[in-house]
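Of the protein chains in this complex, all but one are displayed in their positions.
Naming follows writing order (A, B, C, D and E), and every chain is counted from residue 1.
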Amino acid sequence: MKITVTRKEHFNAAHRLHNPSWSDEMNARVFGKCNNPNYHGHNYELLVKLTGEVSPETGYVYDMKLLSDLIKENISDRFDHKNLNLDTEEFKELNPTAENIAVVIYDILREKIDAQYELKVILYETERNYVEYPA
Amino acid sequence: MKITVTRKEHFNAAHRLHNPSWSDEMNARVFGKCNNPNYHGHNYELLVKLTGEVSPETGYVYDMKLLSDLIKENISDRFDHKNLNLDTEEFKELNPTAENIAVVIYDILREKIDAQYELKVILYETERNYVEYPA
Amino acid sequence: MKITVTRKEHFNAAHRLHNPSWSDEMNARVFGKCNNPNYHGHNYELLVKLTGEVSPETGYVYDMKLLSDLIKENISDRFDHKNLNLDTEEFKELNPTAENIAVVIYDILREKIDAQYELKVILYETERNYVEYPA
Amino acid sequence: MKITVTRKEHFNAAHRLHNPSWSDEMNARVFGKCNNPNYHGHNYELLVKLTGEVSPETGYVYDMKLLSDLIKENISDRFDHKNLNLDTEEFKELNPTAENIAVVIYDILREKIDAQYELKVILYETERNYVEYPA
Amino acid sequence: MKITVTRKEHFNAAHRLHNPSWSDEMNARVFGKCNNPNYHGHNYELLVKLTGEVSPETGYVYDMKLLSDLIKENISDRFDHKNLNLDTEEFKELNPTAENIAVVIYDILREKIDAQYELKVILYETERNYVEYPA
Partner (left out) sequence: MKITVTRKEHFNAAHRLHNPSWSDEMNARVFGKCNNPNYHGHNYELLVKLTGEVSPETGYVYDMKLLSDLIKENISDRFDHKNLNLDTEEFKELNPTAENIAVVIYDILREKIDAQYELKVILYETERNYVEYPA
């Protein structure tokens, strides 16, 4: 049977939810306070889950130190203390909802992690709102 | 691939575990302190999970503000600061275990949430005891 | 310099806030949902803090196992899975607000704990409401 | 003896740390990533503590529902989903460090809360960084 | 539909990660600080999840008090305040990684819990590292 290992990291960022093809009224109605043109922000908590076989040599599915470094280099360093809409390539054209951020993080990590591992990303936008990808 | 979004809400309630078809001795043996005829209570933490497609227009699976309002109107307002056994229709005849409360909440919400979304309910009775429905 | 040691325990109970010398309207206006005549309940988290000198023989201010047992015997066993208004002597005539519960717990423990230790009680009624006595 | 009661609320905001009388190099050296001109953000957790006498009539030091409403009207509604530097009067000229935000919140609440209550504000900028005012 | 119930328990233990068939250099390179020959330790948080049908008589999937006792007798009493490498039979020849500890706990509990229940074990080694078995 396979095992899932999880590593938790975090980053703090500003963002604004906005659909440029909509009117200001429509944006305000759909996104409410999250549409503030001057941005607001969150402490994002990120959990990265890998599923695979336990190596009989190490007793590890994946070295958690390596996974932590991989997340820091590819995700935290990219997004921490950034304005997601203005400072990142990924969200120049893509609305930085928690859902879209999770998919972007998944796509970045999927390329860095060997295909033998199943990958899942959980992103907390607040203590009371979080998303999981894939479901 | 689909995404799961989760919203956390809470309510505080009193309850008593009791099977009226059993003797007092049997009830005391099975339910222990939870059988106290004068009730005890909990801070229930409720997580509601919806799985679906991300809308390309909003970047949302489901508007978390709407989901929060839906839970408050249909669950928190119904159960918060209530005696589940005495003050609610749902548990007049049904033992208010965490399992049964979760099923009741699921059934209420399932009618209010479009069938395109998979629904799951997680209910914490205490920090150390919780249930998930469906499994 | 002195050190403070803290032990965290918990109990689950039902209660109702009510002043019998007031009208029902006044009780409803002041205590709101907490005045429900059928009770509601909470998972109470209790922190007991003792301040004193470190014993050079043990390196302890107070044995945490003994403090845990003392709290369980005198507080948790007394209040856990109880209706505070109906099942306890302490709140037959005293409104079981978090403030009054904390004072009652302090008074019970103060008699059991040697006077060389300063005592403080912190009581969480919910994750977002708590009281400390003495201030 | 007096009792302290605490209510926890929260708000999410963007900010930038910057001293306009310094060079860009000095700002970057002192404030590091927090000096990002495009802002970053946090989930701020706010605890408001009041110390006073327990009313023998209510068993309350202060009605937690009223305290919650007071914080929401005067603090959360003012700062939630805002850019502290751009959207608020308070931080137009004042660097929005956690320390300064806590002092501003204290000053706003101090005017709204009767002088018989001692007031203290605790502000978590992240799970690992928080400030208390007054000390 | 089935329901999952979860009980959380904990134990504190020392351990060392080491592969005796490797050189000291290889062990140091792979396991880093976790290879310290004098051991280090953790507060392990253990979640045990059972999935099954709700009994119409009790409203329980499984009595949480019985599950708690079962975990304490078979897991906490065995591993709490122990050196996993030196004091336990299970890890005399098996590297006590979080993955291997979770599999050992699963195998012990699987024998004690009726086959009608699906079983899953989640083990937190730290707040930021945890494993699930089976995946």
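Following the convention adopted for this analysis, a contact is a pair of C-beta atoms (placed from the backbone, for glycine too) under 8 Å apart; a residue touches a chain by one contact, two chains touch by 3 or more.
Keep in mind that this is a model prediction, so the values were computed, not measured.
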| item | value |
| --- | --- |
| Contacts of the hidden chain among displayed chains | C, D, E |
| Chain not shown: contacting residue from C:N38, C:T51 or C:S76 | C:T51 |
| Contacting the left-out chain in the complete assembly, out of E:H40, E:K92 or E:R110 | E:H40 |
| Chain not shown: contacting residue from C:A13, C:C34, C:V61 or C:L123 | C:V61 |
| Touch residues of chain C, complete complex, unshown partner | 1-9, 51, 54, 57-61, 63-65, 118 |
| Sites on chain D contacted by the missing partner chain, in the whole complex | 17, 19, 30-32, 94-100, 102-103, 127-135 |
| Where the unshown chain meets chain E, residue by residue | 10, 12-15, 33-34, 36, 38-43, 80-83, 86-87, 126-127 |
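Heads up, the rule we're going with is that only the chains that are shown with their structure count from here on.
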| item | value |
| --- | --- |
| Most widely separated chain from chain D, with each centre as the mean of CA atoms | E |
| Separation of mean Cα positions, chain E and chain A [Å, integer] | 29 |
| Length of the line joining the C-alpha centres of chain D and chain E, rounded to whole Å | 41 |
| Chain-chain contacts as defined at top | A-B, A-D, A-E, B-C, B-E, C-D |
